[in-house]
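Report on the structure given below.
Up next, chain A:
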Amino acid sequence: MAKTGISEIADTLWKEPSEANWKRFAKALPKSGIVYYRAVYQNGGKLNRAQDLTKSYVELYDSKEKLVAKVPIFKRDGGKITGATYYMKGLLTVNRPEEWVK
Partner candidate 1 sequence: MIEQDLKTLEEKSIYIIREAKLKFKNIAALWSMGKDSTTMLALARKAFLGKIPFPVIYIDNSIDFPETYAFREYLAKKWNFKVIVGHSEIKPDLVGSACCGKNKPETLKKIMKEYGFDALIVSIRRDEHGVRAKERYMSPRDKNFRWEYKNQPAELWDDYSSKMDTSGHIRVHPLLDWNELDVWRYIKQERIPINPLYFSRNGFRYRSLGCTHCTIALKSNARSVDDIIRELRTTKQEERSGRSMDKESEYAMLRLRSLGYM
Partner candidate 2 sequence: MQVKSIALLGHKDHGKSTLIGSLLMQTGAATKVRIKEAEQYSRRLHKNFEPAFILDSFAEERLQEMTIDTTRAEIRHKDLAFALIDVPGHEELIKNMISGASYGEIALLLVSAKRDEGIRDQTKRHLFIARMLGIDRLVVAVNKMDIVGYGEGRFEEVKKGLVGFVEKIGFGAGNVAFVPISAYKGENLVRRSARMKWYRGKPLLDVLYEAAAKGGRKQDGALRIITQGTIPGRNGELVVGRVASGRVKVGDRVSILPMGADAKVDEITVKGRRSGAGEVGENVAMRLSGPVPDGMRGTVISDSRHKPAVSDSVKLRIFVTGKFGDGMTAKFNGIDIQCRGIRVLHGISTTTGDVVKSKTAKVLEAVEAELRLARKVPVEDYSVTKELGRFVLYRKGRFAGIGTVTP
């Protein structure tokens, strides 16, 4: 993966997906060169509680649809877990089946 600001924030987010870090992510996004995203749900796609979100992630791609980083899909606020796709506003879905994406 290319060394960009986003990759660093992604690492931080995996360690601490706090609101403050997500806001940092959203702020860095417009200048990061990231254009596309793909949400990948784990656990056989089952989503029975917010906790299951921790097993899923979002792939981020540049304009050439090259994978740049993987970020969590959730935010942890105190003990509470919620989704975090709001912070990815501005991105477009890559719309590709799994096997196509390298």
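For anyone wondering why these and not others, all candidates are chains of the complex that A comes from, given by their letters.
Going forward, a contact is a pair of C-beta atoms (placed from the backbone, for glycine too) under 8 Å apart; a residue touches a chain by one contact, two chains touch by 3 or more; residues count from 1.
This structure is a prediction, so every number in the text was calculated from the model and none was measured.
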| item | value |
| --- | --- |
| Numbered candidate touching chain A, per complex, among 1 or 2 | 1 |
| Touching residues (chain side chain A, partner candidate 1) in the complex | 37, 39, 41, 45-50, 52-53, 73, 75, 82-86, 88-97, 100 |
